[in-house]
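For this view, one protein chain was removed and the others were kept in their places.
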Amino acid sequence: MTSNMEPETNIYERRESDARSYCRAFPATFTTARGSEIFTQDGGRYIDFLAGCSSLNYGHNDPDMKAALIDHISADGIAHALDFHTDAKEAFLKAYEDKILKPRGLDYKVMMTGPTGTNAVEAAIKLARKVTERRNVIAFTNAFHGMTMGALALTGNAGKRGGAGGGSLADVTHMPFEGAMGDDVDTLQFIEAMLDNPSSGIDAPAAFIFEPIQGEGGLNAASNEWMRGIERIARKHDALLIIDDIQAGCGRSGSFFSWEAAGIKPDMVTQAKSLSGYGLPFAALLIRPELDVWKPAEHNGTFRGNTHAFVTARVAIEKFWSDDSFAKSVQDKAELLTENFQQIAGMIDGAKLKGRGMMQGIDVGSGELASEICARAYDKGLIIETSGAEDEVVKFLGALTTPEELIREGFGILRDATREALAERKSTSIAAE
Amino acid sequence: MTSNMEPETNIYERRESDARSYCRAFPATFTTARGSEIFTQDGGRYIDFLAGCSSLNYGHNDPDMKAALIDHISADGIAHALDFHTDAKEAFLKAYEDKILKPRGLDYKVMMTGPTGTNAVEAAIKLARKVTERRNVIAFTNAFHGMTMGALALTGNAGKRGGAGGGSLADVTHMPFEGAMGDDVDTLQFIEAMLDNPSSGIDAPAAFIFEPIQGEGGLNAASNEWMRGIERIARKHDALLIIDDIQAGCGRSGSFFSWEAAGIKPDMVTQAKSLSGYGLPFAALLIRPELDVWKPAEHNGTFRGNTHAFVTARVAIEKFWSDDSFAKSVQDKAELLTENFQQIAGMIDGAKLKGRGMMQGIDVGSGELASEICARAYDKGLIIETSGAEDEVVKFLGALTTPEELIREGFGILRDATREALAERKSTSIAAE
Amino acid sequence: MTSNMEPETNIYERRESDARSYCRAFPATFTTARGSEIFTQDGGRYIDFLAGCSSLNYGHNDPDMKAALIDHISADGIAHALDFHTDAKEAFLKAYEDKILKPRGLDYKVMMTGPTGTNAVEAAIKLARKVTERRNVIAFTNAFHGMTMGALALTGNAGKRGGAGGGSLADVTHMPFEGAMGDDVDTLQFIEAMLDNPSSGIDAPAAFIFEPIQGEGGLNAASNEWMRGIERIARKHDALLIIDDIQAGCGRSGSFFSWEAAGIKPDMVTQAKSLSGYGLPFAALLIRPELDVWKPAEHNGTFRGNTHAFVTARVAIEKFWSDDSFAKSVQDKAELLTENFQQIAGMIDGAKLKGRGMMQGIDVGSGELASEICARAYDKGLIIETSGAEDEVVKFLGALTTPEELIREGFGILRDATREALAERKSTSIAAE
Partner (left out) sequence: MTSNMEPETNIYERRESDARSYCRAFPATFTTARGSEIFTQDGGRYIDFLAGCSSLNYGHNDPDMKAALIDHISADGIAHALDFHTDAKEAFLKAYEDKILKPRGLDYKVMMTGPTGTNAVEAAIKLARKVTERRNVIAFTNAFHGMTMGALALTGNAGKRGGAGGGSLADVTHMPFEGAMGDDVDTLQFIEAMLDNPSSGIDAPAAFIFEPIQGEGGLNAASNEWMRGIERIARKHDALLIIDDIQAGCGRSGSFFSWEAAGIKPDMVTQAKSLSGYGLPFAALLIRPELDVWKPAEHNGTFRGNTHAFVTARVAIEKFWSDDSFAKSVQDKAELLTENFQQIAGMIDGAKLKGRGMMQGIDVGSGELASEICARAYDKGLIIETSGAEDEVVKFLGALTTPEELIREGFGILRDATREALAERKSTSIAAE
């Protein structure tokens, strides 16, 4: 292995794997951030409608979490202690019990899996198979559950699946999510018919897993009826119900959990992304106590207790979830988002609004147009990304704490970007005639 | 789901999954830590010979990393920005290039996988399969590579594998590690004979993956000859060589990488645990540039850039790896460890020293005795853990920065604990007669 | 292993595996058979509406095949010679070319797989995966393709699948057959939507495989439109089209191949059951010449040339397929079957006619009733069996050569049996009130 280090090359091209992605669309070097604004080394300012893909629901560097974290570090608070008992963990668990579980009448054990969403998903499906002694897990079209082999098997996207390089993505049956067969087809009916038929070839499922709002898959939001339907079918077939609330949870939908309004009782719930509140790696799996049959360390991981995350997560819970005012403000802003997306929809033939809560977007009909809009928005100081099987959806994932003015400012940019992208398209197509 | 919250219960019993483990052996509530000492809420002090299972090679809360981290946070430095370019990432990559890669004549791309070891392993095997268009990966007896399905398939431990609940752990062939057939059997010969036979039924391998020193598997240290042998067999069969350096890397073995002395050229290297220096979640996969065929986001993850970890990792590299003095001090302390373990070996019939560098331990012949020793050590103020298929090895994984006095103090405790455990054993066995 | 041989026990109970099945419903000891009549040791006579599950389309012991076979054996003709060239094989291949392929404008290579249907299916899916370099095969609800692991993975029935004892039934996606979602749902639309969505999680298929009339699955007959639809979807996704014509082929549907009327061009076709004409084990896989990429012996088998079967198969082809008179007589008798089943349908509320050609039956609504009818028919001298996921279909699979009088006689018995079974039911349900 001879050295090919050329100091002139960009350090990222020289040293970072080609797997890197967001930095290609947003190539500036960022240094600081506050709330919904992010700043570059050379003084540039961007409005952030991406928010770490829903990992920064409370904005960048929330001052209260920041203060608590600095206090903790300054006092030589524990940074890493595997899954030891620590004051930070205890305070987090108590806050989670008091502010999240109790008010919602929920009774879950909290499993500290490795601090990534995919790890929580892997733990969930492993446990579901252990408990039920069945192997098959039902996942859905356009689902995204992670990139490790167990979670990737659940994931729908062909490009992502191709990353497995032919390794077995086994023990999963993919079923159509709500709306996947067109608006007029009831996918519950299909799913139920297939599972009720003892000769369908679909093995009895250990579990169903779905995202109430599919983040990567194009902001497909399941209705309450559909969620209840899946729960009913799962119960009927003695299968567990796992909700992947990694992207849609932590308030994004307008309530702490995205499935609260459906009145369902999932057996397990995965959480990650905004759980730490500050963007620190942290994930957890909620488990109905009767199902918590893990033996000690049967699923473990070095970073399963990220103590810094416990500190900020506790502050986040206490600050935003001690009463329902934050949830209400999210619901209000969700309406503002809808209005703004409707304006854009008015500009594009056939555009369709997607998602709900502060997880909304617009299907502009093609990945090319969506990318063009986002690229032009970036040039004007707005960070916003696409989503969907063909990247055809422009999606808002900005912080839930984004002030209304900033939302309006961001959408102003988005409208300009859309207008330009459409004009460019038109001139290109005229030129082509 | 009715609530069963009883405030009297311990919050951990009430709310944390039964998967928790270390806190059962070390049940105190810890609050602060410095270097190799860790302190409880009520003033207790423990010497830490576990160091986050090799995640704290530079000790708890290193003052320079701490200062840099507080500065970063105070200045509203980016905490989370997916895989955007940031000043913190750039500085880390440059330090890694200058202090780690260049001096060793190594040329690797750095892939920021999800911030856990298991994720780096999953990325490695996915890439190996993509590149070679083969599925089979050769892993070894007593290997531990992680708990997500792809990494778990590589892992040897039956208990851990059982956690998959019958999910397919496919596409892996398990071969005997050095010494696994007894000291006098050359496992290379076996491996080569099986692979050379076109009718062995073992499909052509995409890759070999091994840990130079098996951390969880009982501190089995591969010789340089064996490592070169595996490299040779891998090359002969057009398979890639992946080194899992998650636990043995970052100086633990006496050099930054645990395989440096063998003179091998792995195609990929996984790093995690002590990579951040401060115990923060962080993992990376080193990839020979020719093999970096990832498409953008083909393997991604929300926390693949943990910016806080970039800050502390850079300080760790600059502070400890700018010259070879730190490595030398580790080598010196390794000898001190050997001396101390030899003393204990003198107390136990048939005890065997295991490991190398500052990753040493003693096989005391039974898991029961090893656990008894560790339990008594804990009572006396020392945190030390077991390892091995039957938990039969008492292992030192203390910080590489542990002062010699503290090492001596710790071993004093360990000797006392051993003496007591053996006396107890004897009296129990006499009573039983 | 101590001996438990008790001479008093029935030899079957004592020595034959509990896997035996038909002999439980039809427990007589049979010794001779001619055409559509089968005779017991003690002089009993049964009309055979089962015909070896469509393995005896030309009846038992056809005199011309019998004579040719006796001649061959008497002359010390080859009985077994692996896949050597023999006069018998040559004559069979020429007859197959002249009478089957040429008149239909078909160009296929004939692969002599092991002499069982499941072996032909295994060969087909292996070849499809080899050719396309894809793993996933699309199979259908209620499909039956065989009991070896590759074919069993394609099979729908949960009980049959359970026989795998947890072994992996991988690399298959099960889709709804025509009508599986109810009469008003177009399953093609569902299948196409799932495959067209690049984020469905369903990997690009190597092939589609289906039975034009599902024999074991309940006599579900695909329409020509549906077959053409599957062909179109397969072509669109560069997948191969495999027809399993094992049970419905060899004239059963009214033409030699059951898919002729659909105007499709399958890439591969499996044949077995009645292929030998005389009930001898024989199977073949038809392969489009361009796809015949097998290396010599890449799929082999000891009995891949059953020479006795070549002899009888040749006679069968020459006798029944030299012109279209036999096919026409089958079509005529098919109408007679329909009339007769309609009479029975008139006796049972909600009964539904199933199948087509001389592969017809009646869904009587419950497996219990169907079994009761068949049991009573057997007592009266008629052998007829059930089919379907719940064994709810009484199915006719008698020889295509069955004289009309015998068909009428058999249906007379069946009507009586049905009447009695219904009366018994009624009296039982009245008694229960």
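The letters A, B and C name the chains in turn, as written, and every chain counts its residues from 1.
Simple rule for what comes next: a residue touches a chain if its C-beta (ideal position, glycine included) is under 8 Å from a C-beta of that chain, and two chains touch if they have at least 3 such contacts.
Because the structure is predicted, anything quoted here is derived from the model rather than measured.
*Asks:* Which listed residue (C:Leu56, C:Val364 or C:Val394) would be found touching the missing chain in the intact complex?
*Replies:* C:Leu56
*Asks:* Touching the left-out chain: which of B:Gly59, B:Gly217 or B:Gly410?
*Replies:* Of these options, the touching residue for the absent chain is B:Gly217.
*Asks:* Consider the whole complex, including the chain that is not shown, and state which of B:Ala25, B:Met194, B:Val293 or B:Leu422 touches that chain.
*Replies:* Hidden-chain contact among the options goes to B:Met194.
*Asks:* On chain B, what residues meet the omitted chain?
*Replies:* Considering the whole complex, chain B reaches the absent chain at 135, 139-143, 154-159, 161, 166, 168-170, 172-174, 176, 180-182, 185, 189-190, 193-194, 197-204, 217-218, 389-390.
What we mean here is this: only the chains that are shown with their structure count from here on.
*Asks:* Centre to centre, by mean C-alpha position, how many angstrom separate chain B and chain C?
*Replies:* Chain centroid spacing, chain B to chain C, equals 57 Å.
*Asks:* Which residue numbers or ranges of chain A touch two or more of the other chains?
*Replies:* Chain A, residues with two or more chain partners: 135, 159, 166, 168, 170.
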